[in-house]
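One structure follows; several queries about it will come next.
Complex shown without one protein chain; remaining protein chains in place.
Letters are used for the chains, namely A and B, taken in the order the chains are written, and counting of residues starts over at 1 for each.
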Amino acid sequence: MASLSPPPPAPGPGRRTARRARTPRTARTPRGLRALGLAVAALTAAAGCAPSTAVPGGRGDKNTGTLRIWLFREVDNAPKAAVVDRAVAAFAKDRPGVRVDVAYIPVETRAQRVKAAFNDPRSAPDLIEYGNTDTAGYVRDGGLADVTADVAAWAEAKDTDPAARRSVTVAGKVYGAPLFVGVRALYYRTDVFAELGLRPPRTLDELAATARRVHRERPALHGLAVGGAYTYGALPFLWAHGGGVAEKKGRGYISTLTDERTKKGIAAWTALFGDDNCPPSSCAQRGGNATVESFASGKAAMAIGGDFSHRAMENSKVKGAYAVVPLPGAAEGTIAPAFAGGNNLGVLKSSSHRTLAVELMRTLAGKRAQADLFDAMGFLPTYTDVRAAAARRQPFVRPFVATLDAGARTVPVTPGWAAVDAAQVLPVMFQEIVSGRRSLDAAAAGAAKKMNEAFRK
Amino acid sequence: MTATDTSRASRPSRARRPGAWTPWLYLAPALVLIGGLLVYPLYQLGLISFLEYTQAQVSGGEPTSFQGLGNYTELFRDAQFRQVLLATVVFAAACVLATLAVGCALAVLLTRVRALPRLALMLAALGAWATPAVTGSTVWLFLFDPDLGPVDSALSALGLSGFEGHSWTYDRYSAFGLVLLEVVWCSFPFVMVTVYAGLRAIPAEVLEAAALDGASQWRIWRGVTAPMLRPILVVVTVQSVIWDFKIFTQIYVMTNGGGVAGQNLTLNVYAYQKAFASSQYSLGSAIGVVMLLILLAVTLGYLRLLRRQGEEI
Partner (left out) sequence: MNALRIRRPWRLAAEAAALLVAAVVAFPLYWMVLAAFKPAAEVQSAAPRPWTLRPSLDAFRRVFDQQDFGRYFLNSLLVAGTVVVASGLVAFLAATAVTRFRFRFRTTLLVMFLVAQMVPVEALTIPLFFLLRDAGGTVPGIGLNTLGSLILPHLAFSLPFAVWMLRGFVRAVPEALEEAAYLDGASRARFLWRILFPLVLPGLMATSVFSFISTWNDFLFAKSFIISATENSTLPMALLVFFKDEGNDWGGIMAASTVMTVPVLVFFVLVQRRLVSGLGGAVKD
């Protein structure tokens, strides 16, 4: 029977240790508090000597030695590496005593890597590839070198398209060279459109009507796949209605989300989330990837996808049954301004080979290399003439080039944008509206407030 | 390794006192490593949380300035932070309870079956344990994907047409529930294996005696097994609390960084979004300190409770 009761209290020694052990513990608490107080006092005193910081600024300008460069590693990296190797070999041939060390870093890790490089100049490369929405943040962090004069003296740069040029410019100064642009347009299913006797939409209103019609006739399909977290799919709607997220005012930016025209754009985008097209329960959370995947898996009749999505479409089940047109604007015959994504090359402030790094940047972002990169990887060139030539070689990029030529836009080039992006201000606003949690006016006002706070910092 | 009673006698004795420095010698490598790479950075973390410290200070050459408790007041004045704090505590508690329940139940199950099913369950559990968190979260999300996942197709094939294209991550509680499933999936194996090991260490005679006395299974569990398992349960509970409170990857991956309009944020993810993504290191550090303090309070409170009941940690 004894076995049914809880085990007897531990015999003598164990019990004693337990008690003995308890004594110092209770006594320790006040001591710990005292220690904490001391620590706080010490902190107040030590506030002057903050944790270590990096030494800013370059270290001379050597013209021999090893030049380090970081490029993004693509899933299928070999063709990119081949183009880069060719350009680098040509570069090194003319410059004896110069070695170029190219490293490919996973895109996922770029934030840590680049910040680490700013913080530890010894690990830092001389030249980096970076996403063009990061420009302002990197400049604020003091990482990128001002190359305004070098770019001004560079003949090829005058053919760079204006949106790409804006993406390397902060407060009038140039911090790099655009490497390629990425832009989105409207993918649609040719088979579905033919069966239902539809034509590619010519205005945004017609787009919405077409989307609803498809969903009515083919309930298994979303008319237009949309996503509550698909900021770059939503922005063209805002811009096409004459609105935008923010505008420059004086030295800073101020949010224009509460502007009537912007609200019209927001309304047009959020109206697409509904049981008549793309129900919020499945579409509110989607980002760009999920939207494009939904189209590629045959679950949507239309989607806003990038030129970079082309390869994924070709490998999917909709291959041969889709076409691409520019996303139409509000009025017939116009194209909705698209978001100009893409990557740039920039020289680091800490580089000890500034002149060489600028020269290498010009080689890699030059017309020849960009044309090669397009042929190898399908990355759209940033030079209008090189891009036109590319469109002649590869017809599938034509709608994207047309979109770019109609004038693409970027997000505000200000460090505050990084905070807006990180806090997911726009996705939260769209999601609040489409899930019915807040009215459009309230959500837009809330987002504008958060945005202005971020811009002020 | 089955000595149960002898170990009680092996309490540290005062008999061997020559060289009071011996334990410190043994401890030295561990203390140096922990002191240098954990305690010192922790001190720095505390320091940073009292400063204004952004990327501009780190690499831009701007001077740092002392903020006092400024970062903390900013945090606690933020309504969203308080809401996230509450969600984190509740969610972590749910994860801990679910993990413990599943782990213990399966451990008992393991003792009731023959070698083959036991091996199958053990291997499956070890597989779940071995999977990297990023992968586990991705796979679970994939399983429950409204378009591509087998769960919705299976449910609608069973005639539950409401699940056709059903999104599991849209509703706040459903999303937390899905994440909870993944967390339980990857953390129950530790509980199960540990508790199973503990169950096996209970002498069979004790249980036999109880069974011969005619006690029901439940009474045997309450009266014999549970008390003998107590030290184990303390270990797995404390570990689960520590791990589940710090959940990051699962929420980040499965709810796409915090869910619809941030409804599924937990403290660790919030810290990341609020601070690291926009490199406001001081705010991030302050959140880290708050998390540590809460964990500390919960765990030490729990241990103290046990101690009052005569347990030894």
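Just so we're on the same page, a residue touches a chain if its C-beta (ideal position, glycine included) is under 8 Å from a C-beta of that chain, and two chains touch if they have at least 3 such contacts.
A quick note: this is a predicted structure, and the numbers were derived from the prediction, not measured.
K.L.:
Among A:T148, A:T203 or A:S297, which residue is in contact with the omitted chain in the full complex?
P.N.:
Within the whole complex, the residue contacting the unshown chain is A:S297.
K.L.:
Who touches the missing chain here, B:L69, B:V90 or B:A124?
P.N.:
Residue touching the absent chain, from the options given: B:A124.
K.L.:
Just to verify: which one of B:L75, B:V96, B:L110 or B:I251 makes contact with the chain not shown?
P.N.:
In the full complex, the listed residue that touches the missing chain is B:L110.
K.L.:
Identify the residues of chain A touching the omitted chain, counting contacts across the whole complex.
P.N.:
Residues of chain A in contact with the hidden chain: 21, 24-25, 28, 51-52, 68, 73, 75-78, 81, 103-109, 112-113, 116-117, 119-120, 122-125, 131, 182, 288-289, 292-293, 296-299, 306, 308-309, 312, 315-317.
K.L.:
Take the complete complex as the reference. Which residues in chain B touch the chain that isn't displayed?
P.N.:
Interface with the chain not displayed, on the chain B side: 1, 3-4, 6-14, 16, 20, 22-24, 26-27, 29-31, 33-34, 36-42, 44-45, 48, 106, 109-114, 117-118, 120-136, 138-140, 142-143, 147-150, 153, 185, 193-194, 196-198, 200-201, 204, 207-208, 211, 231-232, 235, 238-239, 242, 246, 248, 268, 271-272, 276, 281, 284-285, 287-289, 291-292, 295-296, 299-300, 303, 312-313.
The rule is simple: only the chains that are shown with their structure count from here on.
K.L.:
Chain A to chain B: how many Å between their CA centres?
P.N.:
Chain centroid spacing, chain A to chain B, equals 33 Å.
K.L.:
Contact residues on chain B for chain A in the complex?
P.N.:
Checking each residue of chain B against chain A gives 8-9, 11-12, 43-44, 46-48, 50-51, 53, 55-61, 64-66, 146-148, 165-167, 169-171, 206, 209-210, 213, 215, 219-220, 223-224, 227-228, 255-262, 273-274, 277-280, 307, 310, 312.
K.L.:
Which stretch or stretches of chain A touch chain B in the complex?
P.N.:
On the chain A side, the touching residues are 1, 3-7, 9-11, 13-14, 17-18, 21-22, 39, 43-44, 46-48, 50-51, 53-54, 56-57, 111, 115, 118-119, 137, 140-143, 228-229, 279-282, 284-285, 287, 293-294, 297, 299, 418-419, 421-424, 427-428, 431-432, 435, 437.
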